[in-house]
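Written out below as structure tokens is the structure these notes cover.
Missing here is one protein chain; the remaining ones are kept as they sit in the complex.
Right, subunit A next:
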Amino acid sequence: MMHFLLLFSRQGKLRLQKWFLPLPERERKKIVKDMTTMVLARKPRTCNFLHWKDLKIVYKRYASLYFCCALENQDNELMALETLHRYVELLDKYFGNVCELDIIFNFEKAYFILDELLMGGEIQETSKLSIVKSIEASDMLQETMEEYMSKPAF
């Protein structure tokens, strides 16, 4: 199971954090700091896997954002890379040529998409099409309600 998933910029600013384990706030802040330090220190042509405490850290850089997740020992690291890639593809499909700014200004949508891909630290849906359809349907539900109430979304 995945313990957490983080997105941060090249300057170490956090853009998204998903925790699948209950940890106190202070602990989370420390982990974020450790991850950003460790991952940003990696040289360009090194492998995408690290060891940290008893977890395997898998990270991948997409443009200006680092996607970083922590796995347990029995988890398949190569599959985790595929999972991160799947998430990026979904974001790309949703926002159309996604860039960091999209995720900054629409962070709540990034979370909603993530919640359709992962749950409890595990993959919940393996079909990209299915996820895209669910997101569209939920957004539609929100918009219709909002239109009805004649108030804009966030």
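Assorted remarks:
Here is the rule we use: a contact is a pair of C-beta atoms (placed from the backbone, for glycine too) under 8 Å apart; a residue touches a chain by one contact, two chains touch by 3 or more; residues count from 1.
To be clear about the criterion, contacts and distances are computed from a predicted model.
Missing chain, UniProt protein name: "AP-1 complex subunit gamma", from among "Pre-mRNA-splicing factor 38", "Vacuolar protein sorting-associated protein 29", "AP-1 complex subunit gamma" or "histidine kinase". Taking the whole complex into account, subunit A touches the unshown chain at residues 14-17, 19-20, 22-24, 29, 43, 45-51, 74, 76-79, 81-83, 104-108, 111-112, 115, 119-120, 122-130, 134, 137-138, 141-142, 145-146, 149, 151-154.
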